[in-house]
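Omission of a single protein chain aside, the complex is shown with its protein chains in their original locations.
Each chain carries a letter (A, B and C) given by its place in the written order, and its residues are counted from 1.
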Amino acid sequence: MINVGLIGYGYWGPNLARNFAEADGVRLTAVADGRADRRDAAGRRFPGVAACDDALSMIDRSDVDAVAIATPLETHFPLAKAALERGKHVLIEKPFAASKADAETLASLADARGLRLMVDHTFVYNGAVRRIRSLIDAGELGELLYLDSVRVNLGLLQHDSNVIWDLAVHDLSIMDFLIDARPVAVSADGTTAGGVGHENVAYVTVHFDGGFLAHFHVNWLAPVKIRQMLLGGRQRMLVYDDTQPSEKVRVYDKGVDVDRVDARDGEMRRQILISYRTGDMHAPTFDRREALALVVREFADAIAQHRAPLTDAAAGLRVVSLLEAADASLRAQGRRVAL
Amino acid sequence: MINVGLIGYGYWGPNLARNFAEADGVRLTAVADGRADRRDAAGRRFPGVAACDDALSMIDRSDVDAVAIATPLETHFPLAKAALERGKHVLIEKPFAASKADAETLASLADARGLRLMVDHTFVYNGAVRRIRSLIDAGELGELLYLDSVRVNLGLLQHDSNVIWDLAVHDLSIMDFLIDARPVAVSADGTTAGGVGHENVAYVTVHFDGGFLAHFHVNWLAPVKIRQMLLGGRQRMLVYDDTQPSEKVRVYDKGVDVDRVDARDGEMRRQILISYRTGDMHAPTFDRREALALVVREFADAIAQHRAPLTDAAAGLRVVSLLEAADASLRAQGRRVAL
Amino acid sequence: MINVGLIGYGYWGPNLARNFAEADGVRLTAVADGRADRRDAAGRRFPGVAACDDALSMIDRSDVDAVAIATPLETHFPLAKAALERGKHVLIEKPFAASKADAETLASLADARGLRLMVDHTFVYNGAVRRIRSLIDAGELGELLYLDSVRVNLGLLQHDSNVIWDLAVHDLSIMDFLIDARPVAVSADGTTAGGVGHENVAYVTVHFDGGFLAHFHVNWLAPVKIRQMLLGGRQRMLVYDDTQPSEKVRVYDKGVDVDRVDARDGEMRRQILISYRTGDMHAPTFDRREALALVVREFADAIAQHRAPLTDAAAGLRVVSLLEAADASLRAQGRRVAL
Partner (left out) sequence: MINVGLIGYGYWGPNLARNFAEADGVRLTAVADGRADRRDAAGRRFPGVAACDDALSMIDRSDVDAVAIATPLETHFPLAKAALERGKHVLIEKPFAASKADAETLASLADARGLRLMVDHTFVYNGAVRRIRSLIDAGELGELLYLDSVRVNLGLLQHDSNVIWDLAVHDLSIMDFLIDARPVAVSADGTTAGGVGHENVAYVTVHFDGGFLAHFHVNWLAPVKIRQMLLGGRQRMLVYDDTQPSEKVRVYDKGVDVDRVDARDGEMRRQILISYRTGDMHAPTFDRREALALVVREFADAIAQHRAPLTDAAAGLRVVSLLEAADASLRAQGRRVAL
């Protein structure tokens, strides 16, 4: 039985608490939050759990083997560092850390202590995303050509960072999971339209070795909610639309065939013959279980089995590197920033 | 009565021919195309019209007062120049010209000769687009914040240029019509995924004086057809979805209000209070007439009334400048190119 | 403070319990269910509430002023009768009763005892439905012409009755709330396709004084979930689509104008000139609060204020009369059954 203490009972914390409470082999023993109203809420919802006002003393408790951190981004590093130094396994909400340097420090520390350090890239555990990965692995899409993602709606969840750290982090973690090619550079543009102090409309482009291109539109000022991802392959292409009640993943038997022939019509010496294939569409079913339950399961199993979790510190570091590069590009007028 | 000669009876030419044939005060007198099968098709469809194999001699005909050019991009300049030099009014398919220099030369020539020179930015005459312009003029949207456009599908129409010149030209001409602020720079990124020799997936960002941002996703490798534009205003926001059979324009009474207050909670000295308004949605009706009929009408009226057409050479030049800057940015790794 | 005892902690009971627990002026004091696992679940979720295995003894408790009944249909009558006889106010899940006779007996009993008797027609408290009622009241739709409703999906919730009693009861209660005209007859057809023993695909038609027609398609064998209602008025028409994440209610400025003129063309002596108007579409916002919270509020207020609730026994009786007539029509090959 792994005893877990949760730090932060704001927006996401209650979801983590519920999943820890319901998982086998795990026990939620303590919740820490600086606000009394949240401690009260946690106490009512989970009567047997200790409600603490101080995170550090909660980390120290003997009935806490592992710590889950669901606090604002800037506190991830000090809290995770404290927990690792006290020998506790750590699960951190995304984004993993506020900088690449912090992420590396945490990874080294966990490594040195032999502790599990995991980032909650929730979408990696989503049934639709895992189904897409299995389609890629089975060669259904053929060579991957591009990924385009739109994640827009009205309203922001965080006001201490820009929309890239808040929304694109989801899509970058999905990309990190799906795409095996190596990203080499990031460019980003955006606007602080509406005057909220940091970018609330932004575009991020990730360039890969070999020509694969990924592009992300994230936006807190859109009148409609869009969660749509296109993934183009040479054999097939897919659309993942998370706002659909069903058929969220649609695989199109469409693609492009390119031939080069010598032409003799006097106009072009070499002609490119392009043909488009268009065939059936197929919407596969997938595991509908709550992704966060699988996150909690993976954390517990990684601890029990003394192995790295699927979304380990390295995954957190990769995504933070992309976010940091996007910020650098924003400050450099959209210039391409090497990773 | 204005006698019109049409050059090019390929993809778009027959549409122009039909609209010239049906318009009042205009007569289609001649069609020129280098291919015999196309001349035959034009002859069968328009029995009284002269079918010519040579564009230049057609331009010379005494029963040709004005020339419409619907040929590949690289021929726009020589054909338009020849027609203007022979004292004929000219309507050119978009893109207006292959370079800013060519566009300027044509504009000067028409100006010197007192001839009408017009570009067929068809979407400017589209009822939905004109309705959006009237909503902006009426102040319904408030201060404009950003424009985001997606125009993607499977298959290319042109193989002599990249997807920006083929698809984004539509959206840039819409932007040129709708947005009064001055664009100052362009950046673009793309991929030749699939190996067709030029970019078939591309992203273009246009930066404006005052912070307004416009972004365009154009793509020949998408499994689904998307024609969606978001236009965010401080008062209201709209979605223009051209694939919808009805309610193509949807105006959302949604917006963002930002207040700055002095905060005394020890964490932030200045707090930004952001509130989102969300209200009714309204889908206005609009003129459903064929846009191209209005293009032909405007060309004839501008000639008859000795005035500049709505989409004059200056409009053509502005859009070509954007396209040229996008190409320059593509070649410079997405660097921002000043206009 | 009104003390409420809940009978039945199966599918719907937990929702009622949660809303009673959260409402002001109401206290959930007891839950009765014959199954131990459900009593345990209720006990864990609501620690201070008495979990009873016998409904009748729970009704007798001195700390139970009012009883909510969320049990299978055939038990509604005996349980409600027992509660009313013991002087307790009663809220019954829809359908109100298994027969018109039972419904009338309960209504008389409550009346004689001066007790509140309410049916949980949840949709009457739904913000979209109430918004539609206010549009009708404001004359926005003009004279009402017809109502068409489709409520289909895969899978049944109840297996002790046909799909009409399970699904159409929702739509009939909405109709009862929206339409002031008097229904005069019902016809119904259906099929037991798939062999489940009672109708799982059915169509119900309700005929009104004055020509208004209402029609309902309910279906447990549909591969897609549809929740769509058309309401046609002479001035405007609306679509209520409950599966949409937003813009659930759409009001179309569309209608039909009919004129009769004397024609002299030798073919018809009297010509009907019909013109269709088509204008803007408008999607009004509405109250998004949980309908069941308002049901509980109304029950408590009706008790406190000694007044009839909005969905009183008479409403329950009207809907049960329609259901009973539909069953009679089913057994009579779809013959029209007078109400």
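Miscellaneous remarks
Just so it is clear, a residue touches a chain if its C-beta (ideal position, glycine included) is under 8 Å from a C-beta of that chain, and two chains touch if they have at least 3 such contacts.
On a predicted model such as this, the values are computed, not experimentally measured, just so you know.
Across A:57, A:278, A:305 or A:333, the residue that sits in touch with the chain not pictured is A:278. The chain that is not drawn here is touched, among residues C:21, C:82, C:230 or C:308, by C:230.
Touch with the chain that is not drawn comes from one residue among B:243, B:275, B:305 or B:333, which is B:243. Interface residues of chain B with the unshown chain, by the touch rule above, are 47, 224-225, 243, 245-246. Although one chain is hidden here, its contacts on chain A can still be listed: residues 246-247, 278-285.
Take chain C: the residues that touch the chain left off the picture are 145-146, 148, 150, 152, 154-156, 159, 187, 189-197, 201, 203, 205, 207, 211-213, 215, 217, 219, 221-224, 230, 232, 234, 237-239, 250, 252, 254, 256, 258, 272, 274, 276, 278, 333-336.
Operating definition for what follows: only the chains that are shown with their structure count from here on.
Separating the CA-averaged centres of chain A and chain B is a span of 38 Å. Centre-to-centre spacing of chain A and chain C amounts to 43 Å, using the average Cα coordinate of each chain.
Multi-chain contact residues of chain C, defined as those touching 2 or more other chains: 246.
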